[in-house]
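Note that one protein chain of the assembly has been removed; the remaining protein chains are unaltered in position.
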Amino acid sequence: MKLLGSYGRTFALSAGLALAMSTAVHAAPSETRGYVISWFGIAGYFGGDTDCPDGINPMSTEFYKRELLRLGYSEADATNLLKDFPGNPGKPDGEYIKIMQTRGDKKTNVYANPESSYDPGLKEIKGKFGYGFNLDGKTDSPISFIDPDTGEKGIKNQYYRTLGCVRSFRAPPPQHPTLAQAQWDVLRDEMPAWLIEVSGITDPKNSDNVTVTLSRATDHISRDSTGGVRSDMSFNVDPDPRSHNVLHGKIKDGVLITEPTDIRLVADPFLIPEYHWTKAQLKLKVNPDGTLKGILGGYHDWYALYWSYASSGWVEEHSASLDMPAFYYSIKRNADANPDPVTGENRDISTAYEIEAVPAFVIHNDDKNDKKVSDAGPVGPQRIQANIGGILGKF
Amino acid sequence: MSALQRASRRTMLRGMLGGAAVSVALPFLDCFLNENGTALAATGAQLPVAFGTWFWGCGLNPGRWEPAVVGKNYDMNIETAALAPYKDRINVLSGFKVFLDGKGARPHFTGEMAILTGDVPRESPNFASLDSIIADTIGTRTRFRSLEVTGTGKPTDSLSRRSASVLNPAEISPAALYTRVFGPDFRDPNAADFKPDPRVMVRRSVLSGVTDQREALLKQVGAADRVRLDEYFTAVRQLEQQLDIQLQKPAPLEACTATTQPTDAEVGTVIDNVVANHKLFAQILAHAIACDQTHVFNVVFGEATSPLRRAGTAMTHHILTHEEPTDEKLGYQPQASYFMGRIVESLAFYLQTLDGIKEGDGTVLDRTLLLAHSETGFAKIHSLENIPMFIAGGAGGRIKTGMHIEAKGEPVTRVGFTIQQALGVPVENWGTMSLNTSKPISEILI
Partner (left out) sequence: MSYLSSSARRTLGAVGFAAAAALAGCGQHDDAPVTKGGPVSLRRLTEPEYRQIIADVFGTTIKVPGRFEPDVRDNGLIAVGTSKVSVAGTGIEEYDLTARGIAAQVVDEVHRTTLVPCTPAKATQPDDACASKFISQTGKYLFRRPLTQTELQTFVKDAGESAGKLGNFYSGLENTLSAMLVSPQFLFREEAAVPDPDHSGQQRLDAYSKASRLSFFLWDTTPDAELLAAAEKGDLDTKAGLDKQVDRMVNSPRLASGVRAFFTDMLGFDGFTALAKDPTIYPKYNSQVAADAQEQTLRTLTDLLVTNKGDYRDIFTTRKTYLTRLLGSVYGVPVKTQAGWEAHVYDEGDPRASILTEISFVALHSHPGRSSPTIRGKAVRQVFLCQKVPDPPGNVKFTMVQDTHNPNFRTARARLGAHINQPTCAGCHKIMDPVGLAMENFDSAGSFRSTENDAPITTEGEIDGIKFGDTLGFIKAVHDHPQTPVCLVNRLYSFGVGRGSTKDEADWLNYQEKQFADGGFKVPDLMRRIATSSAFYRVSASAGNEASNASFSMAGNGNQMEASK
């Protein structure tokens, strides 16, 4: 029995049965299940500090001091400049900020022009384990990880390798890393939500012809009384095709994996304006309580990822303790795909993101009147060479 | 204050509004003067007695709160161990019961009605509550006739009744209580200068215009409604009195120190929040007594059906008392008893707070008489026997403390009757039917 109204793919209620949403119930054939993403963050394996034999990267107070000393300030002066850390930009207690902004060559903005600085050498992940997919099919390349849960070899996640030893990106599960948690928490209340629809499940353990749609809603999530994401909420799908991804996959032994394809998601400048992964896949599992958990992995333009943090300049750098030039050099070096035809340098880096989702009603509008025209030209930020001078405010 | 005094005061206020000077020195309210007419606080003479009730629902575990020793030199039993530091200033009262005289007993209602109104109502309460009777004697001269608070979030949790039909609603928020008592209308007794606020004078004056119509309005309504209308006018007179007091320079009180507005814990039934808010209430009420804003207070720690619960659990204290099985080894219901422990600790905190405000050689607790009581002797079966009751505080020397009084099935009303006598209420007997008593607990009286 279908619900009334001009709904597209929505929940079908079978007579007399309990609602499927929050309790595990067998799906009827060709039923579509809807979800809204409640967590999205970099997928990292944190098995303890053996992942980072070179150590954890220093806090921003430490590397700012290091840089001030390198620039020729005395111990006393450096200490004095940082005494009111973090201080305020433009105020006497934030004088060090201006210095840090141009610490490469003393005139160029180091966030927009990281190559004006030397490579401080970001400490990176050297452990065996990591989450993600075998994006290039090679099981024995030196950059491969082993999936700690399945034992699968050849996992590519160079992004994790790059950032995994930065303190604010680390957390023992089930906690989420502080930076990601803070970012996502702020975002959730304003950024239009991301929706997942799964259809074609004939058998929850094994199905051959499953379709997964990943799209954007017109509304942000709603909270419940615990501060978590409210489940069973209704969302309208944003008709903008920029965020409309149809993936195909199979369920094997209860785990849904989709075939590699492009995935695009419009996000938020606070996170990144837009994601665009290539050779991207989803791996999802339905929990007994009806929620989803899984991984999204794929190659991404590494500069866009760098810029998603660096565009906030000092604000991001000091609060996340993410040394931006170090980050730049590291992520560039770790890029592992899509070589530039001229320079031969890799433009993309392998990534993996954790996804959690709760059940939701996904509503499609049938009328096409408000179809958005997407921007012409390439997706993603241009590589900005000019001197920005100052901080581009995300805040 | 006689009618003549009232009338002359009103006329004077009206006259003032007619154009006289603002800062006319008004006569000192005589309640602060002793027989010689000298200010009490200034000479260090006796400060007024205060009375309060402290109520919780679902009782305690029989056998675990009654002291083993009867009379003096008793020791606190396990469940009331938290009260041990004050045992010399507490009388434990066990073995008192409610007589039903064939009337139905309503769980979580009849017990407290009997203790506080001396009566077992068939439907709705029939009388004013004990604190109200006492306020008629000791609470007529303060800004607030009494102050009521509740920890479980509903203004109707209050057990203080002005009359059969008038319930004094309880404050649910410490911050709101603070604003009410120490907010913009508070006159600091220790403030150096004092000028009567002309806006208050105006308010006082127009309010007289309302009460002046009392006779005419009462004539227009039927007998039963006359009572209710009169109760309304009584309430308005209380407001008038508050304004009168605001227009008077208060006597300085050393113990009345400055306090800051608290921030509430979330108002509700989660025990940690109830305990936290109770602490705030305790502090504000103690200061209210020290600053002579009231002489009577009523604390409902949790209302009679004890909806207290731990965050994240389905079970309330009340449900546990009925459904939790008795632990074979322990001999009581452990989860239900957890709440009893928190309740007794909070009572101890209350006493500690009163005791924490020094006044001359003593403390606020020394001049307070506190009746702490529940409504059942054993919540599991809604028993009306052996209801836990405690009297705490010095009552300004009007009672003896430090005893365990064990009654053998005596009516609970003996307690309320004794308290009334101790505080000077002219009463010869109290209570209805089998609850009527004329026998005070003589061990307690001086």
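As written, the chain order gives the labels A and B, with residue 1 at the start of each chain.
We take it that contacts are C-beta pairs under 8 Å (C-beta built on N, C-alpha and C of every residue); 3 or more make two chains touch, one makes a residue touch a chain.
The structure presented is a predicted model; accordingly, all values stated were derived computationally and were not measured.
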item: Chains shown that the absent chain touches, full complex; value: A, B
item: Contacting the left-out chain in the complete assembly, out of B:Pro62, B:Pro85 or B:Pro169; value: B:Pro169
item: Listed residues B:His278, B:Arg342, B:Arg367 or B:Lys380, member touching the removed chain; value: B:Lys380
item: Sole contact to the chain not displayed, among B:Thr53, B:Thr110 or B:Gln293; value: B:Thr110
item: Hidden partner interface residues of chain A, rising order; value: 1, 3-5, 7, 10-11, 13, 15-19, 21-23, 218-219, 222, 224-226, 228, 230-234, 236, 361, 363
item: Interface with the undisplayed chain - residues on chain B; value: 14, 17-19, 100, 104-110, 123-125, 144-145, 148, 153-157, 162-163, 165-169, 176, 180, 198-199, 201-203, 205-207, 209-210, 212-213, 216-217, 220-225, 228-229, 231-236, 238-239, 242, 268-269, 303-305, 307, 309, 311-316, 318-319, 322-326, 380-385
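The rule we apply is simple: only the chains that are shown with their structure count from here on.
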item: Distance between chain centroids, defined by C-alpha means - chain A, chain B (Å); value: 59
